[in-house]
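The complex appears here minus one protein chain, its other protein chains still in place.
Let's look at chain A:
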Amino acid sequence: MALAPGPDLLGDGSGDERPKWDNKLQYLLSCVGFAVGLGNIWRFPYLCQTYGGGAFLIPYFIALAFEGIPLFHMELAIGQRLRKGSIGVWTTISPYLGGIGLGCFTVSSLIGIYYNTVLTWVLWYLLNSFQNPLPWSACPPDRNLTGFVEECQRSSSVSYFWYRQTLNVTADINDSGSIQWQLLVCLVASWAIVYLCIIRGIETTGKAIYFTALFPYLVLTIFLIRGLTLPGATEGLTYLFTPKMQILQNPRVWLDAATQIFFSLSLGFGGHIAFSSYNPPRNNCKKDAVTIALVNSMTSLYAAIIVFSVLGFKAANDHGRCLDRNILSLINAFDFPDQSISRDDYAAVLAHLNVTQPERVAGLGLESCHLEDFLDKSASGTGLAFIVFTEAILHMPGAPGWAVLFFGMLFTLGLSSMFGNMEAVITPLLDMGVMPRWVPKEVLTGVACLSCFLASIHFTLHSGNYWLEVFDRYAASLNLVIFAFLEVVGIVYIYGMNRFCDDVAWMTGRRPSLYWRVTWKVVSPLLLLTIFVAYIALLARAPPSYRAWNPQYDQFPTQQENVYPGWVQVTCMLLSFLPVLLVPAVALAQLLVRHRRKKKAALQDMHLKPQDSGAC
């Protein structure tokens, strides 16, 4: 059934009015900006660090070759071919599969709601970076002005600024607290900025993307030069990149590599489908897919170098201060002259004292200071950005400038990802014609942004951070894997592999080779299925729990491990499975509609027949 593909096959009357990219660069930058996001900075280096340094690159690039690039190519190709957003694409492939598009649309909306909250936090830090000294550099004094606030004293000034002064977090997810007005104000600002950039769809994002996609690379380069010249950076880099090959025997490494490449490329959102639907029909999407995927991975690697050099600097710094504290204890206890023991002499002096006066030394309670212990401390996500990195920046000369650059970079990274996210929401709405024709596009984007803003006010409550983790873990992860799996299966087995290959040949000029066909048909679906099963197994192993910041906890500042209360667990289940249930729901609805139509047609035939026989 190889129909000759051509633009007339679609009969899309609005094809002429469909917005277009001004040039190819805008399209590439938009896809790169969507794919390259906060995860490249704070998730990939953490995985590299945890899973044996350079050794992690092996499963990562294997996953890229067999899962990332094929799926990415498929998304770009189908969007460019059918020239519609995710809902339109799937209703075109088969009306019964419209649920996939609707599910992608729902997941994108959910993610858009909470992702902008992270941008709000980044914006808050950015606004607070324009002062010297930085507000998170010192603990505030307590009420009698005799010492520092106890919570700050026991943890650290950066943790205090994040958990107390920014989030004002409660100790339990049940305890919602009130709205943190500073965050609400920043939330309004960040949604206003998002609205400004997507107000006319790709016409405006296409202009904004030049800055938001390229600025992060500029800042990363500046940080690279700064980072490599910091003391302790090279030790950090060598230690963290040295491959530890035995870790590859752990299956968890392969699972995390596959998951990371999947989320890093932002597959399954429908955003790439939306972007490529604005392309001219004959565009080499294969080359685009490979280019963008490689750029994304290289950016991850580049960011990892920078993060590791800064972490190395921080570890060296912490190690030095640990030694200094021990030296001070020794000097004070044994009345040595001030500054008489240098860091290099410390080991020798300690050994000597351990021999001569071991009981006194034991009574001092000295900490053990090993550089590897500090280098092994890893953090990902908001912990890396708002606690580890902010502390490292404090020790760099010219700290406010570095803070402004760092948070500016994070903000633009997140903003370009938000563009893709919101496009995945708005393009299907435009294609479905939700609003009448005479309503301008600005109103539609405004309504979309306003509704997402109202929904995200919930994350500015004092328990908002815990809710964000819930959304991040349950709304985003499982659904996207399922939808990507359904996408591949839908295109390969329902749209038809031959038909799809013909389309790609028409668009790019060459038929997909064996590598593409094998990965599309077998390898990628298998990998996605494995990820899904592994996810379910991990979730089912233990009741879902979260880490709470509780100053009353006896082991504070370690976070308290709490189990989610029942109603939150139900919410998690709903978030994970409701979007997926849309697929069978829409299929069933379509079946019913068609069944009813057939019945009506049959009844009409029956009514016509007696008249026919009596006509003559």
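In this section, a contact is a pair of C-beta atoms (placed from the backbone, for glycine too) under 8 Å apart; a residue touches a chain by one contact, two chains touch by 3 or more; residues count from 1.
By our rule, contacts and distances are computed from a predicted model.
Going by its UniProt record, the hidden chain of the complex is named "Collectrin, amino acid transport regulator" among "Beta-hexosaminidase", "palmitoyl-protein hydrolase", "AP-2 complex subunit alpha" or "Collectrin, amino acid transport regulator". Among the residues A:158, A:173, A:186 or A:258, only A:186 touches the chain that is left out of the figure. The hidden chain makes contact, of the residues A:172, A:442 or A:502, with A:442. Residue A:331 is the one among A:331, A:349, A:432 or A:497 that touches the chain not shown. By the touch definition given at the top, chain A reaches the unshown chain through residues 124, 127-128, 130-131, 140-141, 145-148, 185-186, 188-189, 192-193, 195-196, 199-200, 204, 331-332, 335-339, 440, 442.
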